[in-house]
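For this view, one protein chain was removed and the others were kept in their places.
So, subunit A:
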């Protein structure tokens, strides 16, 4: 089944009009009552999913004097909150750390997962089963459950408070999912295509780079999105492995607005809004790939 979806995802998403899921749109002239009900319910649910985040934006815009008023909207909107929070906190350096960690770990995952997934999909080597089991077990280890071990390891290595430690850790814990998705994608691409390329003089590496990889692009995009967003939003490892503000990612920086006695809610949410914008923009561009990418993964 995955074999059917991949050519569709590769071939049609630029040429034919689609509705965001790879299926061609059928023109429909009149709206049936059932469609109206479905649309109404769907729009309502969409609103429920967005309201908490809208509330964060409203809070981010509340002036300090109106912060604790039990009103739905403040009388004045304090746009200056965004400027203030940027100027008075470590947000700039937090953002830099998060960008480095998310970008770096995504790149590392791709470099490591693509060859492993490709080889596993194509060759029946000795130890293949052991490798797949290792990947499955990794999926079951969450960083949260390994915090003490991670802390002790990087404490002994003298690598606490380093951006590179966070890059390594985020890459490792997202590796399993990337290998899993990519193996499914590579398996679905007909081996004959590569054989033809190899007859034309390309080695296995060349065939992978020039033939298979372009065809597996939706899978690669899915792996990129999952890794990037997981690393962007990662909190627990950042909290444990980085104890000084200069090496803390955004999530940890935002958490530090919650003091022992007071919480600067308006600044906290102004910072949160700044942190969420890049991800929302990214998601807006790639929504269709999420479905087509997961399609191949779940059929595996």
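Note that in this section a contact is a pair of C-beta atoms (placed from the backbone, for glycine too) under 8 Å apart; a residue touches a chain by one contact, two chains touch by 3 or more; residues count from 1.
Just so we're on the same page, contacts and distances are computed from a predicted model.
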{"item": "From \"ABC transporter permease\", \"Cytochrome c oxidase subunit 1\", \"3-oxoacyl-[acyl-carrier-protein] synthase 1\" or \"3-hydroxyacyl-ACP dehydratase\", the hidden chain's UniProt protein name", "value": "\"ABC transporter permease\""}
{"item": "Residues from subunit A at the interface with the omitted partner, ascending", "value": "1-2, 5, 19-23, 26, 28, 31, 35, 38-39, 41-43, 45-47, 49-50, 52-53, 55-56, 59, 67-72, 108, 111-113, 115-116, 118-120, 122-123, 125-128, 131, 134-135, 138-142, 144-150, 152-153, 155, 168-169, 171-173, 175, 179, 191, 195, 198-199, 202-205, 229, 232-236, 251, 254-255, 258, 265, 268-269, 272, 275-276, 279-280, 282-284, 287, 290-295, 297-299"}
